[in-house]
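All protein chains of the complex are present and in place, except for one that has been dropped.
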Amino acid sequence: MNTPKVGILMGSSSDEPLMRAAADVLEKFDIPYEMKVLSAHRTPFEACRYAEQAEERGIEVIIAGAGFAAHLGGVLAAHTVLPILGVPLPSSSLQGLDSLLSTVQMPGGIPVATMTIGKAGAKNAGLFAIQILSRKDPKLVKALKKYRQDMRDAILATEL
Amino acid sequence: MNTPKVGILMGSSSDEPLMRAAADVLEKFDIPYEMKVLSAHRTPFEACRYAEQAEERGIEVIIAGAGFAAHLGGVLAAHTVLPILGVPLPSSSLQGLDSLLSTVQMPGGIPVATMTIGKAGAKNAGLFAIQILSRKDPKLVKALKKYRQDMRDAILATEL
Amino acid sequence: MNTPKVGILMGSSSDEPLMRAAADVLEKFDIPYEMKVLSAHRTPFEACRYAEQAEERGIEVIIAGAGFAAHLGGVLAAHTVLPILGVPLPSSSLQGLDSLLSTVQMPGGIPVATMTIGKAGAKNAGLFAIQILSRKDPKLVKALKKYRQDMRDAILATEL
Amino acid sequence: MNTPKVGILMGSSSDEPLMRAAADVLEKFDIPYEMKVLSAHRTPFEACRYAEQAEERGIEVIIAGAGFAAHLGGVLAAHTVLPILGVPLPSSSLQGLDSLLSTVQMPGGIPVATMTIGKAGAKNAGLFAIQILSRKDPKLVKALKKYRQDMRDAILATEL
Amino acid sequence: MNTPKVGILMGSSSDEPLMRAAADVLEKFDIPYEMKVLSAHRTPFEACRYAEQAEERGIEVIIAGAGFAAHLGGVLAAHTVLPILGVPLPSSSLQGLDSLLSTVQMPGGIPVATMTIGKAGAKNAGLFAIQILSRKDPKLVKALKKYRQDMRDAILATEL
Amino acid sequence: MNTPKVGILMGSSSDEPLMRAAADVLEKFDIPYEMKVLSAHRTPFEACRYAEQAEERGIEVIIAGAGFAAHLGGVLAAHTVLPILGVPLPSSSLQGLDSLLSTVQMPGGIPVATMTIGKAGAKNAGLFAIQILSRKDPKLVKALKKYRQDMRDAILATEL
Amino acid sequence: MNTPKVGILMGSSSDEPLMRAAADVLEKFDIPYEMKVLSAHRTPFEACRYAEQAEERGIEVIIAGAGFAAHLGGVLAAHTVLPILGVPLPSSSLQGLDSLLSTVQMPGGIPVATMTIGKAGAKNAGLFAIQILSRKDPKLVKALKKYRQDMRDAILATEL
Partner (left out) sequence: MNTPKVGILMGSSSDEPLMRAAADVLEKFDIPYEMKVLSAHRTPFEACRYAEQAEERGIEVIIAGAGFAAHLGGVLAAHTVLPILGVPLPSSSLQGLDSLLSTVQMPGGIPVATMTIGKAGAKNAGLFAIQILSRKDPKLVKALKKYRQDMRDAILATEL
């Protein structure tokens, strides 16, 4: 695989089945990516360093999935000006309300662009990363339009 | 002003005092923008058309602020592959919980990148738009880093 | 089946088992209906066109079931003055709180009449559609009263 | 005023400033209505009797606004097959979350069509009542379309 | 069984497995009771009549269990000055938050004494009914104290 | 005043303006009561002792109003078999959701009969105390019916 | 085992599988502890006495796990100045939102240091107890740092 353009981070290896949906989308669009487990709390140095070095390593967008008090997106955002996409995961008893609010309610100055809780959010993070990349790659605009068309066709072909 | 690169839409003119924070940030970074009132429900044709024509008009990112059952971001997202940033506004009795969930919980396939409820979210939407634009404009990367540095210096200068 | 008077729309084919309850009620009252998958986000043109053409096609009431950030009811309501009945579906981690608020909290000017979350709501949407139709069809008033009587009798016959 | 077609009920006279928005809409469309204070809990006989007699008195739609554990819509719905529109009011410390859930979460069999919490919901109840009445009065369809057009024009005329 | 002193009502026969816990407690204390399915919405006349006649039939306390928009307690309370104990049941997607708020948030003037959501609440309603009855029956005070002592002993005998 | 039959406790003197509504009702019905500030956390011995001695002092019902994590009702209930009525007060940022859940969600075995959040709940606690006392005092049944009648008349006399 | 330094209390023996996580951590760090079932409501005397005597028995920190309206932490805190760590357990329909708010929202003056809902919280309570004990035992500081290092290494060794 080529130099990754998107980094998919998650706070725990148990998040992988949900976060895989982001990777699937990126693969479908032929976007090179890397996927790592890095925790804001248990590997704080590595998480910060990842964010600090991402830009010079060629990463353009970082996707961060986390559950509970999901700080990963915010911690990464504090250490880079790359766009951070946060995916709240429903790991705890509160089924993602905690991770949603921990991710989206960033104070003014340091945004984390937040997606749907769970697998749908991971998928959407992959798509939104491509939408960002498409701003300098017209081929991706075209590919996104085709992807939309395919979704539309699939729905219109539904028979109840 | 030059051709706008960012469109700031809001569902009602009463949203302007909050959404102005997005415009303030864009001005600070010299990003040309336009700001309009367009409602997903009361001006649906115009809202859809705005989204459909935005790309060819040179818009790169759309910021959509709305309260109550905030459908504006989702409706725009359905009609363009440009990145949509949603700002939930606390207009109703539920103080933004309704607009947050209506904006962020997009089903898989059509993302809306969601920001903090209210004025902090509008400011962050402005910053995130610049982060997206910075992916093809290194000057913006530099400007974002300076902005961060200034925030940092302001905090460190605080005397309690 | 005769020309449908009620349109039952849902955002995804996976909603069918819940939304079927609306169809069951309409069948019981011999109301012709049609049932379709149309998404506010993935088939926006078709959803809007459905709403725009419904009146001239003889549709009198539209039932819209959707989960997550449920925009379907609101989008349809923006494109027709026919009564729209929204059924919030518990598809996401938040178990319908998101779809409830996205459906019911419509801003002033464009109502969506919202039902209970889930299957009970689909059933009630079917009944409410009949209540609307009964305003010009006294036979339906009578049938509704009989339906009520039957429910009552079933409860009173319960032995614990 | 002619025989009222719409009954606007509210649980307390303190609800009048919010529920007035329903009456304002009906007046704008020249729909005769009546407005009364009747409580599901404090005047249960009168509330039930109102519902039971409404149909023969010529009422076509009942709008019920209530706060706290808002039972008014459900109690009325249990005593008539006329369409009941529920407006949850933010009277208590919970700012309408209680009245919303008490109104919308009706069990299967007895629907209450629920509107937005508060004044926007009262306005929308008025509009939805007209949408129901329009099913047998094409003039109202036309009037509703004009109302929509006026809302649209007002928004498009907004200058920020 | 002697003339019942406590009426246990529930909105649906599917509530019986949870509401049975109230009956179990009453049996343990030798309090005659009756248990019925009566719905505020589907058998409104019978529910109201039950409340109106309960006092003269010798009922001293009514326990009302219901899910969704749980109006049963409030409707009964409106038709009698006997103490009503409400048990919110977790029947819907919202797992009892809806029934809790619909039961407890009664407006000033008509109380419903509300218990825990679900089976623990049904049990506590049985106990609270006995606490009320004990105000004129010292034997019940003694029996309640013994019951407390037994609970205490059971816990203190726990080995982990 | 005669020996008090009802004890009104509250966790803080700042709760008095809300809890006063319970006393007002008791006065209206000529029920002797006492009102004290006792905190489950700051005066635990006195709170427990109050509960333990209440029965022999002639208290028949205890009303406990508290905000935040409202443990007062539960702590009193653990130390007496007298009926405890809990009034959740909206003292904290969460506006009573915390005190409601802390009061109502008692585990099986030790009930606290919970009222509406805030002033309406204090009033209802007073009324419910009288409903309990009325089980052995027919004059109170009559007085409660008159109170209901007066409420009803007041509403029916309302002119909008 | 030596004189226990940490007391782990829980309101019910059914809490043991979750609270075991606290004990596991303490064992790993060789901290002597005791684990008991004591209920704030069903064994109030024993719970209060435990708190009152804990200090002189050599207990330094108390961990209290409880579900529903979780008063155990607050009741213990009212009877000792030892640090109390509260673990909200998801025992009821509300999945721990009730126990979280009942534990954390202590009024000013009597703190309960609250942990995550459920098993993660029990584990964290064990760790936080050690952090407190480490303030007078440098060996524990070292052991905590090693524990952190091990967590970090485990994450960095993850292969996706």
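Going in written order, the chains are labelled A, B, C, D, E, F and G, and every chain counts its residues from 1.
As a working rule, a residue touches a chain if its C-beta (ideal position, glycine included) is under 8 Å from a C-beta of that chain, and two chains touch if they have at least 3 such contacts.
If you're wondering where the values come from, they're calculated on a predicted model, not measured in any experiment.
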item: Residue touching the undisplayed chain, where the options are A:Gly67, A:Pro83 or A:Gly126; value: A:Gly67
item: Per the touch definition above, residue among A:Leu101, A:Met115 or A:Ile155 touching the missing chain; value: A:Leu101
item: For chain F, the residues touching the chain missing from this view; value: 12-13, 16, 35-39, 42-43, 46, 68-69, 92-95
item: Missing-chain contacts mapped onto chain B; value: 90, 95-97, 116-118, 120, 148, 151-152, 155-156, 158, 160
item: For chain A, residues in touch with the removed chain; value: 11-12, 39-42, 44, 48, 67-69, 71, 74-75, 77-79, 91-92, 94, 97-99, 101-107, 109-110, 112
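Quick note on the criterion: only the chains that are shown with their structure count from here on.
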item: Chain pair equivalent in interface to A-B, over half of contacts matched, among D-F, F-G or E-F; value: E-F
item: Between chain E and chain D, distance of the C-alpha-averaged centres to the nearest whole Å; value: 33
item: Centroid spacing, where centroids are CA-atom means, of chain C and chain E in whole angstrom; value: 35
item: Rounded Å distance between chain C and chain D, as computed from the means of their C-alpha atoms; value: 19
item: Sites on chain D at which at least two other chains make contact; value: 12, 39, 42, 68-69, 92, 94-95, 97, 104-107, 109-110, 116-117, 120, 148, 151
